[in-house]
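Note that one protein chain is taken out, while the other chains of the complex remain in position.
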Amino acid sequence: MSIITITTDFGNSIFSAILNAVILKEYPRANIQIISNNIEKFSIKNAIFYLENSYFYFPENTVHLCVVDPGVGSNRRGLIINTEKYWFVGPDNGVFSFINFNKIKSCYEIIYKPESWSYTFHGRDIFAPVAAKIAKGINVREIGKEIKWEETITSKFKFNSLREVIFIDDFGNIFLDLKYEDLKKIVGNKKFKIIFKEKVFEKLRKFYYEVEKGDLLLLVNSLDYLEIAQREGNAKNVLNAKVGDKYEIKIDESRRSYFKN
Amino acid sequence: MSIITITTDFGNSIFSAILNAVILKEYPRANIQIISNNIEKFSIKNAIFYLENSYFYFPENTVHLCVVDPGVGSNRRGLIINTEKYWFVGPDNGVFSFINFNKIKSCYEIIYKPESWSYTFHGRDIFAPVAAKIAKGINVREIGKEIKWEETITSKFKFNSLREVIFIDDFGNIFLDLKYEDLKKIVGNKKFKIIFKEKVFEKLRKFYYEVEKGDLLLLVNSLDYLEIAQREGNAKNVLNAKVGDKYEIKIDESRRSYFKN
Partner (left out) sequence: MSIITITTDFGNSIFSAILNAVILKEYPRANIQIISNNIEKFSIKNAIFYLENSYFYFPENTVHLCVVDPGVGSNRRGLIINTEKYWFVGPDNGVFSFINFNKIKSCYEIIYKPESWSYTFHGRDIFAPVAAKIAKGINVREIGKEIKWEETITSKFKFNSLREVIFIDDFGNIFLDLKYEDLKKIVGNKKFKIIFKEKVFEKLRKFYYEVEKGDLLLLVNSLDYLEIAQREGNAKNVLNAKVGDKYEIKIDESRRSYFKN
């Protein structure tokens, strides 16, 4: 019983119900798991955030289907990507650009064509049936033509840190577009400050209990992002923050290393 | 492992969790799929929209359970409808009136009575157990008494097009209560215009890319409805549209057919 995950910007449940139905018609034993149907409309960046931070928790052989597809109806390519552990199915528009090139075993352009299809809902007509066929173990060459990774738009798609808020969770915790590993590369052996909305954060905390109730803090969160939070409060509301708000990193060249190693 | 779909106006998840629980207690192998738990409260019309446009994508033998039930506690009948491919379970109030009479194999009044039941939650006490029993293959005559389709309120329920907006999706695309097939019947071999909020649409598009970014268009969408959309924008916001807003069809008797055949 293979798992298929779904990531879309459909919002309203009828469209995701239809995706699920189409999958189950093709492969009744599919175990469908929703990552999100509420990706910001047309936002490749938001889709990447959700997929990049969740795909690897799923069991091996999970098929990750993503339908955030502003180019539907144009001649953008459909992709099937096979990595060491997972399959990915969706448009060649960058939503899968987080995948580490070194882990890619093969990459296919979707050639599957249903008897009829719409101009505006390839999720239902193409991507969902393709994901179901892969989950049930079809020979991928029946529905895809192998291409080089370098040929894809996805492979050229790069999001560098724009020094902005990338996500705010429902607790009001503010995710900066910077992971801990990347921060280490940037600040090296120097002391640093993060400045957001005129608040200055000099310490990188491990958990909320390090500060007093109501205090703001900067921590490395459970998804390894730098996060600005308020203990037992809502940093988003306190700072009136929104996705896209800018922050600054200031490095103090004169002072000792923050990182011990 | 049979599929049971759920369509309700419960909104809050605790009530749908209870439906799921009751189904799984009766039939632990049920594969439960949510069509929507956010039908507009008490709206038969909205329930029909969701069911009519999604039920047929599911595999054969799927049991479609609908609990939009403004008459709960009164003596309205509960129905089990068996069509060529599907089962439907819910109140006899019109939510299943979209079913094509010619496809109905048999129709039953629910006679199943649990040991005790509430006055306000027949979804939990009657409809969900009945759906689960059907999905697991019980003889339907143990829980239903065969009746004639013509005896049902459902069979007399008709929604003609009121020339109004029937649905707006999360992209702001505006669905008119008119399918392409019905438009063809209405305009015949004449040229026509659709007028909505003083905007006049003379062309029926196939996909968003036919117009410039930001332009409004009228197209036949993936569910075969006439839809007013804005390319890469949100027509709902631009036009300040809401469900129930009226539109007009104007037929130009003097001009050539829009439809080729």
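Per-chain residue numbering starts at 1, and chain names A and B are given in the order in which the chains are listed.
In this section, a contact is a pair of C-beta atoms (placed from the backbone, for glycine too) under 8 Å apart; a residue touches a chain by one contact, two chains touch by 3 or more.
Bear in mind the structure is a predicted one, so any value in this text is a computation, not a measurement.
Visitor: Of B:17, B:111, B:186 or B:200, which residue touches the hidden chain?
Guide: Going through B:17, B:111, B:186 or B:200 one by one, B:17 is the residue touching the chain not shown.
Visitor: Which listed residue (A:141, A:156, A:206 or A:242) would be found touching the missing chain in the intact complex?
Guide: Once the missing chain is taken into account, the touching residue is A:206.
Visitor: Touching the left-out chain: which of A:115, A:150 or A:170?
Guide: A:170
Visitor: Can you say which of B:118, B:189 or B:237 touches the chain missing from this structure?
Guide: Within the whole complex, the residue contacting the unshown chain is B:118.
Visitor: If the missing chain were put back, which residues of subunit B would it touch?
Guide: Here the touching residues of subunit B are 9-15, 17-18, 20-22, 24-25, 28-29, 41-42, 70, 72-74, 118-121, 124-125.
Visitor: List every residue of subunit A that touches the chain not included in the displayed model.
Guide: Considering the whole complex, subunit A reaches the absent chain at 1, 3, 5, 31, 33-38, 50, 53-54, 57-59, 169-171, 206-209, 219, 221-222, 232.
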